[in-house]
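Mind looking over this structure? Questions follow.
With one protein chain removed, the remaining protein chains of the complex are shown where they sit.
On to chain A.
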Amino acid sequence: MINRIPSMELAERVREGNLRAIARLITRVESGGDPDVRQALAELYKSTGRAHVVGITGVPGAGKSTLVTQLVHEYRASGRTVGVVAIDPSSPFSGGAILGDRIRMGDLVSDSGVFIRSMATRGTLGGLARPALDAVDLLDAGGFDVVLIETVGVGQDEVDIVRAAHTTVVVNAPGLGDDVQAIKAGVLEIADIHVVSKADRPDSNKTIQELKAMLMMSLEPGKDIWRVPVVPTSSEKHTGFGELMAAIDRHAEHLERSGEITERRRQIALTRVVKVAEEIVRDNFARDSRSQTEELLKKVTQRELDPHGAAVTLLKAMKETIHESH
């Protein structure tokens, strides 16, 4: 048995930038946590809000991890510290996950200005957003200048995570599906910056042109609006990553100058509060009110009660059982 350091004590060390304390608190947050973890996070939340949070998403194989690796190098060269939260899908069968980003990000370790943490999506019960965003808070409180969240852009949960960022980068790769795919994916609208990776490939120009054309269509007239740039990058030729960092910086400046940052912060708060509320409800469903749920389900199947009425009944009962520790 080992000596368990209280979470509040770890929180103090997080503020000092202690990487081990950050790592351990992320673990505790991810594993559901004891009441003292929530308390530590509530305390640390007061020290957050300084980091610029960048969400990076795109279809599998678009080159997100490679891009993150190169981007971290750029930030380090500019003297800034970077935290990375890399999210990989869990197996829907076992709940386990193979977190492979470390392979591509291997050359980034052994630099105390960089912290990389891999996280698994933990199935479909919406358990993803809270720990990942808590991890962002921990890195923010730990003094990292920039925090990158990397996730596969294939589900609502992932989109929500990206919505909790100040700047969202969508990575597109040439040759991955036809033109409509980009529109269908729905990630087009959430991008503040588009990247076309693998720009050394001959078909990348087509992808760049298509994206630009599509962005032109959605452009509303106005003085201080953000014009979504399309940045080609190539890890093969080591080009475009400095430009990408510059574009992210320009977007941050734009948010400040236009005052949009206020609305964005509100949006982030909204996303997070709703996410946690959803999770509390789901959790309660699975735990405290199980016997009552069964009874209600019976009534619903026998047409004594409609689903909406049952839901309202459940939520009313839940009100009594929600504790501070959630």
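Going forward, a residue touches a chain if its C-beta (ideal position, glycine included) is under 8 Å from a C-beta of that chain, and two chains touch if they have at least 3 such contacts; residues count from 1.
Assume contacts and distances are computed from a predicted model.
Within the choices "ABC transporter permease", "Methylmalonyl-CoA mutase", "Cytochrome c oxidase subunit 2" or "DNA-binding response regulator", the name that UniProt assigns to the complex's undisplayed chain is "Methylmalonyl-CoA mutase". In the complete assembly, the contact with the undisplayed chain comes from A:Ile116, out of A:Val14, A:Leu67, A:Val82 or A:Ile116.
Of A:Ser31, A:Asn205 or A:Gln267, it is A:Ser31 that touches the chain left out of the display.
If you put the missing chain back, the residues of chain A touching it would be 1-2, 4, 19-20, 23-24, 26-27, 30-33, 38, 90-91, 93-100, 102-104, 106, 109-110, 115-118, 120, 122-123, 125, 127, 130-131, 279-280, 283, 286-287, 325-326.
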